[in-house]
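Input: a single structure, listed below in structure tokens.
A single protein chain has been omitted from the complex, and every remaining protein chain is retained in its original position.
Here is chain A:
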Amino acid sequence: MNKRLITGAFALLMPVMAWAGEYDLTVDRVTIDTGDFKKQGIGYNGASPGPVLKFKEGEDVVINVTNNLDEMTSIHWHGLILPFEQDGVPGISFPGIAPGETFTYRFPIVQAGTYWFHSHSGFQEPNGAYGAIVIEPEGREPFRYDRDYVVQLTDKHPHSGDRIMRNLKMSADYYNRQQQTVGDFFDESGEKGFVATLRDRMMWGDMRMMKADIEDVQGFTGLINGKGPEQNWTGLFKPGERVRLRFINSSAMTYFDIRIPGLKMTVVQADGNNVRPVSVDEFRIGVAETYDVIVHIRDEEAYTIFAESMGRSGYARGTLAPSEGMVAAVPELRDAPMLTMADMAGHMDHGDMDHGSMNHGAMNDDTMDHSAMNQESMNQGDMDHSAHGGGMPEDPFYASGSGLLPTASNGGKFLSYADLRAQSPLFEEREPTREIEMRLTGNMERYEWSINGIKYEDADPIVLQYGERVRFKFVNETMMTHPMHLHGMWSILDVGAGKWNPIKHVISVAPATTVYMETEVDAPGEWAFHCHLSYHAASGMFRKIVVEGGPDSSVAEGEQSGKQGGES
């Protein structure tokens, strides 16, 4: 207490010096009202989502987290580069924060951009324990805007996280209300013929897989900054302004396709790192990703921010308006996509099904390989134009013929990973020292998820050496999309652009695709690495990473982070 006062006084007196910003967070039981339902949950400083934490690049932050729950808690600073003891993963970074305890996080802010924070304990995050982080850069940004808003999305469900996990284990399709029905069968028979439809159903039935298996957990209400579609979060602007929207997907399970009908969005940042601006009509945000976009609004009109879930079972909605109360039309949800045999290709190890798009050899070739991706009919030599290539849209980050391949609702440009280029690379370009293959594996029927067929509880940690540059090869053998998140170190997504490859903290891997990322192993200690879908991570799609060697970590880190234990 005393110390805090002194720090506060010091800060007041010396505003220009590099100073330790001190922040207090309480972890509380809160009521979450989505407009559709009210639900007890967990929040910060009495609300869910918690406050937007505004840091400055270069400052040392001190964050006092008081646990007012009757269970352990933790806060993970998602995407922040910091000493591993400050990373907030119970059992890896620290023991966690006991009920009634105040834990003090201390770390330097060494980056800028849009990030977020959330509990890494149990299912507290799906239950509401998340908030946003905005870090102001030291230098000038390579784009300009007049005002900015955090647009933090989540998929709030009326069931608690524990209950959802348990239900999924009892019945993996518990929440799936988009399964194909008798009516669908006859509709499809009318279009494609009875025999063709029957064969299609037999093929999927033979595998015991569902085409409609895109979202494990339906029945949620999409929230923007804690507000449901009816409550309509609204950001105000003056006509002529450039507005920066900091989209953060804090969902437990849901990918969103985001558009603002009537406005082009210029993507300027992905996962906190500046990218070369790309103008798009729509983009897909994976779970735990962030995208910053700038919209230039000329007219005195309201615009709807419309975020449809990837499986079209729900949506979040907000509004940009020149004055409070103005609204624009809210679009209808588009038809739910269906998985295709192409999305299933990674799953089948015996596959000789007589389906056109199921060329197993081509599937196993990595999708980043230019020759492999171009051999499929399209003649675009450059990935930049992949979505403009006329005819059927292609995206190297989806299996060829995938049912998940997104298209913009207005027929315009849909952002692809292939469009992302780092604005200013953080690392020297160099050859990776080794490659680590990670097959993303699972059993949908049992709701078990794993890496290389092994669940976390049975797995040894992955040991990396400080100073390595590791190339991770993700091979998605499931029919779900997995947002893979490495703590503590950057994930350099290989889009085939060499030193301009974008730098991220979440890499989304679509079904039946292979995606590469490289990591400069520059952070000693122990880190978590997992699928960011809450119920996949908790089912075993998780690993501990141990970084050995490096500067005498105990001394160097200890100095920066202060005491390691639970300081109360």
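Following the convention adopted for this analysis, a residue touches a chain if its C-beta (ideal position, glycine included) is under 8 Å from a C-beta of that chain, and two chains touch if they have at least 3 such contacts; residues count from 1.
Throughout what follows, contacts and distances are computed from a predicted model.
A.B. asks: Of the candidate names "Xanthine dehydrogenase family protein molybdopterin-binding subunit", "Copper resistance protein B", "ATP synthase subunit a" or "Transketolase", which one corresponds to the UniProt protein name of the undepicted chain?
C.D. replies: "Copper resistance protein B"
A.B. asks: Have a look at A:N68, A:S171 or A:S323 and name the one touching the chain we're not showing.
C.D. replies: Going through A:N68, A:S171 or A:S323 one by one, A:S171 is the residue touching the chain not shown.
A.B. asks: Touching the absent chain in the whole complex: find that residue among A:G35, A:G205, A:P239 or A:P551.
C.D. replies: The missing chain is touched by A:G205.
A.B. asks: Would you mind spotting which of A:T66, A:S121, A:T154 or A:S250 touches the chain that isn't drawn?
C.D. replies: Only one listed residue reaches the unshown chain, and that is A:S121.
A.B. asks: Of the residues A:L25, A:I92 or A:A399, I need the one that contacts the missing chain.
C.D. replies: In the complete complex, the chain left out is touched by residue A:I92.
A.B. asks: What chain A residues would touch the chain not displayed?
C.D. replies: Counting over the whole complex, chain A touches the hidden chain at residues 72, 89-92, 95-96, 120-123, 159, 162, 165-167, 169-171, 174, 177-183, 202, 205-208, 219, 443, 445-446, 448, 455-461, 528, 530, 535, 537-540, 542, 544.
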